[in-house]
Structures are given as C-alpha cells and as structure tokens.
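For this depiction, one protein chain was excluded, whereas all remaining protein chains were kept in their positions.
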Amino acid sequence: MTSARDRILVRLKSAPRRTMPERPDWAAPRYGEGRVTQFRAMLEAAHADVCEVARADWPERLRVILANKGVSRVLFAPATATGRQLAEAWAAGDAPKLVPYDRSIEEMKAVLVHEVQASVTTARSGIAQTGSLVLWPTPDEPRLMSLLPPIHVVLVDKGNIRDSLAETMQVEGWAGSMPTNAVLVSGPSKTADIEQTLAYGVHGPKELIVLVIGDDA
Amino acid sequence: MPMSASKPGRPHTVYFFGTCLVDLFYPEAGLAGMELLSREGLKVVFPQKQTCCGQPARNNGHPEEARAVARLQLDAFPGDWPIVVPSGSCAGMMKLHYPELFVGDPDHARAVAFSARVFELTQFLVDVLDVKLADKGRPVTVTWHPSCHSQREMGVLDQPKALLRQLANVTLVENPRETECCGFGGTFSVKQPEISAAMVADKVASIEQTGAAQVVSGDCGCLMNITGAAGKSRKAVTGRHIAEFLLERCHGGS
Partner (left out) sequence: MEALKSDFGGKAHVALNDPKLRANFRRAMDGLMAKRAAQFPDAEEWKTLRARGAAVRARALARLPELLEQLEAKLTANGVIVHWAETTAEANAVVLDILKAAGVKRVIKGKSMVTEEMHLNAHLEANGIRAVESDLGEYIIQLAGQAPSHIVMPCIHMNKAEIAELFADKIEGQTYTENVDELTAAARRVLRDRFADADAGISGVNFAVAETGTLVLIENEGNGRLSTTLPPLHIAVTGIEKVLEKLEDVAPLLSLLPRSATGQVVTTYVNMISHPRQPGEKDGPKAVHLVLLDNGRSKVYGDVELADTLRCIRCAACMNHCPVYTRVGGHTYTFTYPGPIGKILTPQLEGLDCAGDQPHASTLCGACAEVCPVQIPIPDLLARLRTEAVSPTSLAVKGGGSGRSLSESLGWGGWAALYSSPRVYRLSARLLGLFGNWMPAWLPMLRQWTSVRTKPKFAAKSLHQLARERGYSHDER
C-alpha cells in the first residue's frame, strides 16, 4: 500500500516540467544616515514608544517610565547581561519588583498569564524599513516573555539597526542558523477585525516600549 | 498586463475596425472615429469583410468559435497598416488574446503580426498622431468612463483625458469611482443580471455625483449599459462615445 505522501509526490512528479524563471533584480530600500530616524518613525506610526537612551542610563530611564504607568511587577531574564544590569540598578530604591523567568512555563504559567504587568527583553537587531525588532529567544530569554505581559520593553542596540529584512537575513546569516523560534515584532498587538477600527492589546502586549541603546545618546 | 503599443511613424493609411456593437448600434461613433483620422490627413480604410473580434465566444469558453471569427479578421485586414479600433475592449482582445488564441495554429504568426498593428482609437490619436484639437462647442462639463479593458489590457489611461483637456470649453470632472467596472461584462449582464444591475446602478450614481452633464467613454458596451440603466431609471445621465464627442466639438456640432 502506498502512502498519501507517495501518491501526492508521484502526481506532482508526473506533471509536465516547467521552466524556472530567474529571480529578477529587486533591492530592498536603503536609508543611510536616516536609518534610525526611519526605524523610529515606523515604530511610532505603529503605536510603539521609542526612547533613545545611553547604555548606562537605561535602567533608570525605564524605572521612571514604568513608575509613571504604575507598573509594580516586571518579568525579566536573570541570566542575561541585560537582566543582570537591570537587577543591579533596581536593587536599591523604589523600583518595581523584578520577577525572574527562571523555570519552565509549566511551572510559571499563572505568573506569566495573569500576574506580571511588564517584561524586559532584548532584540538581536532592528529593521528600519518596517520598524521591526528581531527577537531571537534563547533558553535564558524565552519566547513568552515578549508576548504575555501587557507591556513589553525591548532593548535594541543602535548599531544593530539595519535597513531591511533582506539585509538582516543576509548579514546575520540566518539561513544557516535558524533558532527554535524567531519573531519580528513591529508594534503592540493589534486588531482591526471589528469595522476596521484599530484596537491594541488584543492578545499580546498592549504597549511596546523600545529603548534604542547608544553609547552617546 | 497592459501593453503599450510600439509607436510606428506617422502612417499615410490606416485600417478601421468598427466592432460589431458599433456596427449595429452606434455607427455614428464609428464614422466619427474615421473622420477624426481622415482630418489628420490619413487615408482610412474600412474593410467590408470585417465582423466581430471574437471576444464574446472567447470569454464564454468557446475558443474554437472565437478562433473561427478571429481568423476572418486576419483575412479582412491583409495590409500592414495600423488597425485602429474605437473600443478598448475589442482592441484588447485583438492585441492580447489573438496571439494566445492561435497558439499551435498555422495562423499563429499571422495573429501575432496582426496584434502588433492594433491600436485603441484615442491611443492612436495621441501617441501616434499627436492630434491638436480646437474646441468650437459651448461650455460643458463631462466625466470620463474608462472601460476595464481599455485601462487594464490596453493601458489606455491618460490619452482620452488628454484629448478632452485640449478642448477649451470642456470641463473634465473626475469620477472618484472611475476605474470601477460598470457591470457590463458581455454575457455577465444576462448571466448574473442582479449583480450587473447593482454595479451599473452604482456606476450611474457615481457619474451623477460628479455633476457632469455627460459621461464620455471609449467603449460602446459600457455606454449601452450605463445610458440604458440611466434611461430606465430616468436619471439625467447621458453618454457619448469619445469619437463622436470630439468630432462634434471640433465641428461645432455634426
């Protein structure tokens, strides 16, 4: 007895051969000096908040931003450099409580789904054309961090902002190194399913705060 | 895909393909088209053997019948003169679909050569002849209706409007829904009469909303549909084929 797989493949292989067109020239846009401006403008147009912050200052800036929003519990990745810097900076004073994502989701589901109000993660790179953040989750910075809490804070290095997805894939050699899950995030969660009216935070974060980290800014 | 016709030099003679709809219902539009060409000093030849481009059969799934009729047109226009057509739809059939209709047929090469000679009327007047029109008519406001095939198969977008804009006393108002199909679609209008009716009612309403006294078009199928619906519902919208309209303006009435 042949399998569905075999029967499907036999049918496909018995079809007339067709010519393979070449990939015609196409180049994604380039922004040169305007790269960060474009990145920022696109994210802001998508309803994200963008701040350019110096590397040493961001934990304090973030503390103020989140305090203004009344956030008291923040999910963080304790084993990452970012997480360590945050923990250190927020150890003293009246910073929100840091909740570590340090066990599997099976053990932390209730905390993640209902309890934390915000999370802090890093982006591997940024894409200017579309105002996208490339999240490349790791064992230390898992996938759901950027998805379940109502506020998602992402840090992206100014030097890692690139022009386009095509460039990013190529420069970073994605094809040889795809992780379990990579995700491009280009704003807070949104929907327009009801009368094409935009509403934010339908399933994912309602707010996206992007900290563009520079050595100067 | 719209195809822009290759521009020949200014010819001394052109063929005129009248189309079957113009032949039976709007011969004045056909005559006006030929006169516009004659006025430019061209010799215009109307072969008596011509009938229909064959589009109705092709579009209804009868390529065999379409080919039989198309073959007669290949015979009817034997010279190498440009073939000017006062309809974007019929021109589109001859320009785009003749070559594919004759694939694997001994007449394929002839069909390809034929298709290369086909021009929609306003396209020919503007792109090849670069006509200059002097308006002798009274002030009037009109709007333009492009047929789907003139805009999308023939790529005729600005040429008719450029002609209308040459007329000093004609105000051209844009219809925001100009590019939307009027709902004619040949046999569609009788196979799906209710959808067609809804489409043409919307088209008539959009024309009315422009405030134009008249809708000008390059395709008599659309005109028959639009003016027929306007007439039946007693709307003030009237229609005119662009050839007649232009000729009338330049003669101060024909």
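Here the chain labels run A and B in written order, and each chain numbers its own residues starting at 1.
The rule is simple: contacts are C-beta pairs under 8 Å (C-beta built on N, C-alpha and C of every residue); 3 or more make two chains touch, one makes a residue touch a chain.
As the structure is a prediction and not an experimental result, all values here were calculated from the model.
Undergrad: Could you pull out which residues of chain B are in touch with the chain that's been left out?
TA: Where chain B meets the chain not shown: residues 1, 16, 18, 20, 22-28, 30-31, 34, 43-52, 54, 56-66, 68-69, 71-72, 76, 78-79, 100, 148-149, 152-153, 179-181, 183-202, 224-225, 227-229, 231-233.
Undergrad: For the chain that got dropped from the picture, name the residues of chain A it touches.
TA: The missing chain touches chain A at positions 3-5, 7-9, 11-26, 28, 42, 46, 101-106, 108-109, 113-114, 129-132, 137, 139, 142-144, 147-148, 164-166, 169-170, 174-175, 178-197, 199, 201-205.
FYI, only the chains that are shown with their structure count from here on.
Undergrad: Centroid from C-alpha atoms only, then distance chain A to chain B, rounded to Å. What do you get?
TA: Comparing mean C-alpha positions, chain B is 54 Å from chain A.
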